[in-house]
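Of the protein chains in this complex, one is absent; all others appear in place.
Chain IDs A, B and C follow the sequence of writing; residue 1 opens each chain.
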Amino acid sequence: MISIGVIGYGYWGPNIVRNLRGLDECQVAAVCDQSPAALRRVAQTYPDLPVTANPSELLSSAEIDAVAVVTPVCTHFELAKAALENGKHVFIEKPFTSTTRQAEELIELAERKNLTIMVDHTFLFTGAVRKIRELIEEGALGDLYYYDSTRVNLGLFQHDVSVLWDLAPHDLSIMDFLIQAKPEAVIATGEAHLNGLVDVAFITVYFPRNVIAHVNVNWLSPVKVRTTLIGGEKKMLVWNDLEADEKIKVYDKGVQMNNGPGLYELLVSYRSGDMWAPRVEQTEALKAELGYFLECVTTGQTPFNDGVAGSRVVKMLEAADQSLRERGRAVRL
Amino acid sequence: MISIGVIGYGYWGPNIVRNLRGLDECQVAAVCDQSPAALRRVAQTYPDLPVTANPSELLSSAEIDAVAVVTPVCTHFELAKAALENGKHVFIEKPFTSTTRQAEELIELAERKNLTIMVDHTFLFTGAVRKIRELIEEGALGDLYYYDSTRVNLGLFQHDVSVLWDLAPHDLSIMDFLIQAKPEAVIATGEAHLNGLVDVAFITVYFPRNVIAHVNVNWLSPVKVRTTLIGGEKKMLVWNDLEADEKIKVYDKGVQMNNGPGLYELLVSYRSGDMWAPRVEQTEALKAELGYFLECVTTGQTPFNDGVAGSRVVKMLEAADQSLRERGRAVRL
Amino acid sequence: MISIGVIGYGYWGPNIVRNLRGLDECQVAAVCDQSPAALRRVAQTYPDLPVTANPSELLSSAEIDAVAVVTPVCTHFELAKAALENGKHVFIEKPFTSTTRQAEELIELAERKNLTIMVDHTFLFTGAVRKIRELIEEGALGDLYYYDSTRVNLGLFQHDVSVLWDLAPHDLSIMDFLIQAKPEAVIATGEAHLNGLVDVAFITVYFPRNVIAHVNVNWLSPVKVRTTLIGGEKKMLVWNDLEADEKIKVYDKGVQMNNGPGLYELLVSYRSGDMWAPRVEQTEALKAELGYFLECVTTGQTPFNDGVAGSRVVKMLEAADQSLRERGRAVRL
Partner (left out) sequence: MISIGVIGYGYWGPNIVRNLRGLDECQVAAVCDQSPAALRRVAQTYPDLPVTANPSELLSSAEIDAVAVVTPVCTHFELAKAALENGKHVFIEKPFTSTTRQAEELIELAERKNLTIMVDHTFLFTGAVRKIRELIEEGALGDLYYYDSTRVNLGLFQHDVSVLWDLAPHDLSIMDFLIQAKPEAVIATGEAHLNGLVDVAFITVYFPRNVIAHVNVNWLSPVKVRTTLIGGEKKMLVWNDLEADEKIKVYDKGVQMNNGPGLYELLVSYRSGDMWAPRVEQTEALKAELGYFLECVTTGQTPFNDGVAGSRVVKMLEAADQSLRERGRAVRL
């Protein structure tokens, strides 16, 4: 039985606590938050759960094996470092850290202490992303051409990070998981309109072999969109995460270039066949992910969404930030 | 009665001829195309219409007042120049020319000869774009924040121009018409996958006063999308050109920043009210545009979609091309 | 402080308990269910809540002021009757009873005892239905022409009642609330395919002044549909309850008949204007309804969704059953 302390009970923390309490392999030891209102909410829902406003209590407790860090990004490094130094495994919110340097320090520390870091890229545990990965791995799409994601809605404006660091980590981690290649360069553009933080941004990531990825994030959209197009040589797909059913539609569509009779003549032929919406697993992704965390802690296996994976996303965010500040200059990775 | 010769009877030419024949103020004098098959199609539909494979016949004919140039971009300059030199008004397909330099030469020539150039940016004559312009002009949206357009579908691959020059002229001309400001810089990214021409591209255009525009064009999308989001301080709108009715939806939604009680504290408040889909005029845009061309030729007034407007679009395309080649370097305009 | 006992903790009961516990004006005294598993679920979520498998305990308890009956229809009459006889107010699931006769007996009993009966027609408390009623009352739609509702999905098959008694009560109660007229006749058709209970059914209700209502209910549909069209002389609306936003769309569309020049000639003119999606209150309907129940109990006012309203729905269901059995014979009301 793994004992876990949860630090942070704001927007996402309650989901972590609820799911952990539903798992037999662990118990929630205590919840920490600096806000008295948050602690009252804990007490109301779980009268039996110890609460504290002081993270050190959890971090130094001998009875706690692991810590879930569900706080603003700027606090991640300090909290995770303290947890690791105290011998605790760490489950931590995305984005992993504020800088690549911080990420590397944590990775190195965990390795030395033989501890597990898992970065909460929840989408990687959804039925939809799992199914797309499966389709790519089995070659159904053929060579990838592009990955193009739109993730826009009205708000929620963050006070500390831009829309880049708020929304794009989802797309960057999914892209990293699906494309499975080392990005070459990042170009980002964007603009701030209200509180000085960028609220509309567009990121391009160049990959080897002509694969291009693009992410459109926006806090000022009147409509909510969560749509990703993925184009491949053999098939193409659309993933609309707002669809109740039929989240993924796979199109038997494509283009073929042939040499025509003339010397420089290209014949383009289009293929347009059936569309197919595979059934997608509907279980709660966060539950699966936390179960996987417990399994990794128990067995010592390295999770695929470990600190290194989290660090790759932070590196792309840093590059995007820099590119955006320099109006689109390509930042090599 | 204005007499018009039409050069080019491929994909778009038949629409030009059909609409011109429906207008009382003009007559189609002749149609020119190099392809015998195209000329046969003309003869079949309009047995009375003279055809020729030689553009010079039209360009030098004393009976022709104006010429519609509906040919591939690379031929625009030569044909338009010859037409102007022969004293003929010019209605010309988008994009106006292959280079800004060509555009400027044609503009200067037309001015000297006192002739009209109109660039066929058909979308500017649709009920939807007219209505959006009206909403912006009357201040319904407030200060503009962003313009974000997605124009993707499968094919049609062009043999001579990339997806940038094929699809983006629509968006760039609409953006130019709606934002009514001088763009500052263009950043473009993209990739070629099949015939060496870029088939997926993303363009950002920075405007003064924090207005940012973005265009997503793609020939390799399994689904057709024609959606533009426009965000303003007071209202936001979505224009979906594929909707039969309700092409434009105006959202009474917004975000407001207020100073909170603390020194650096920002209070964000969201406004979410009614949605409204104004009725949009359904008449054929090309017919209205051609009628306007005849009117400009007759009265001598300068069309708003003249060579200068066409040149602004070409300038952005050139900049986008250059930026894309240099992997996102911002090209100042 | 009103003390309430809840009988039935299956599919809907948990929502009743959760909402009652969120209301300051009452306390949940105890929960009753015959299933030990259900009682375990209560204990898990609310360790402080007394449970029992015996409804008599609640019905005879001197400390309980009111009872919520959230059990299968066939048990409604016995439980409600016992509650009223014991001097308790009754909040009861739809449909109110299995027969009109039962409904009338309960109404009469409540009246004699001066107790409140409220039938849980939750939809009448949604922002959408409230807004439609408002539009009708203020005359925005003009004279009503028709009400046409489709409520179909896969399952959930009930073991005791047909799709008519399961899904149609929603539509019949909404229709009763919106049309506000006495129905004249009911015609129903339908078919049973699996367990002997009708799983596909179509109901027509004739109202005075040429108003016609139609309900399409189906347990065997591959897709979920919750759409109602309401046609009026001045405007028409579509209510799609599955839309996250924009549940109601009001169309400024209509048809007008004028006498033409000839004796028998009718000129039809169509009007097609803007569409408008009014913002709809998003609060939980059941919470509002339970608050209203407590208010009615406290003040003694008669709820608009009282036993009489519930009885009107039961009467239509009975008539529909009879009509369906007799293959569409019109049953007068």
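The criterion applied here is as follows: a contact is a pair of C-beta atoms (placed from the backbone, for glycine too) under 8 Å apart; a residue touches a chain by one contact, two chains touch by 3 or more.
It should be emphasised that the depicted structure is a prediction, and the values quoted were computed from it without experimental measurement.
Visitor: Out of C:Q180, C:N195 or C:Q282, which is the one that touches the chain we can't see?
Guide: Spelled out, the listed residue whose C-beta touches the missing chain is C:N195.
Visitor: Of the residues A:R40, A:R279 or A:R325, I need the one that contacts the missing chain.
Guide: That would be A:R279, which touches the missing chain.
Visitor: Consider the whole complex, including the chain that is not shown, and state which of A:E57, A:E246 or A:E284 touches that chain.
Guide: With A:E57, A:E246 or A:E284 as choices, the missing chain is touched by A:E246.
Visitor: Of the listed residues C:I187, C:L294 or C:M316, which contacts the missing chain in the full complex?
Guide: C:I187
Visitor: For chain C, which residues reach the chain that was dropped from this view?
Guide: With respect to the unshown chain, the touching residues of chain C are 145-146, 148, 150, 152, 154-157, 159, 185, 187, 189-195, 200, 202, 204, 206, 210-212, 214, 216, 218-223, 229, 231, 236-238, 249, 251, 253, 255, 257, 266, 268, 270, 272, 323, 327-330.
Visitor: Which residue numbers on chain A touch the omitted chain?
Guide: 245-246, 252, 272-279
Just so it is clear, only the chains that are shown with their structure count from here on.
Visitor: Look at both sides of the chain A and chain B contact and report whether the same residue positions are involved, with over half shared, or different ones.
Guide: same
Visitor: If you average the CA atoms of chain A and of chain C, how far apart do the two points sit, in angstrom?
Guide: 43
Visitor: Determine the centre-to-centre distance between chain B and chain C, using the mean Cα coordinates as centres, and give it in whole Å.
Guide: Chain centres of chain B and chain C, defined by C-alpha means, are spaced 53 Å apart.
Visitor: Listing for chain A: what residues touch at least two other chains?
Guide: none
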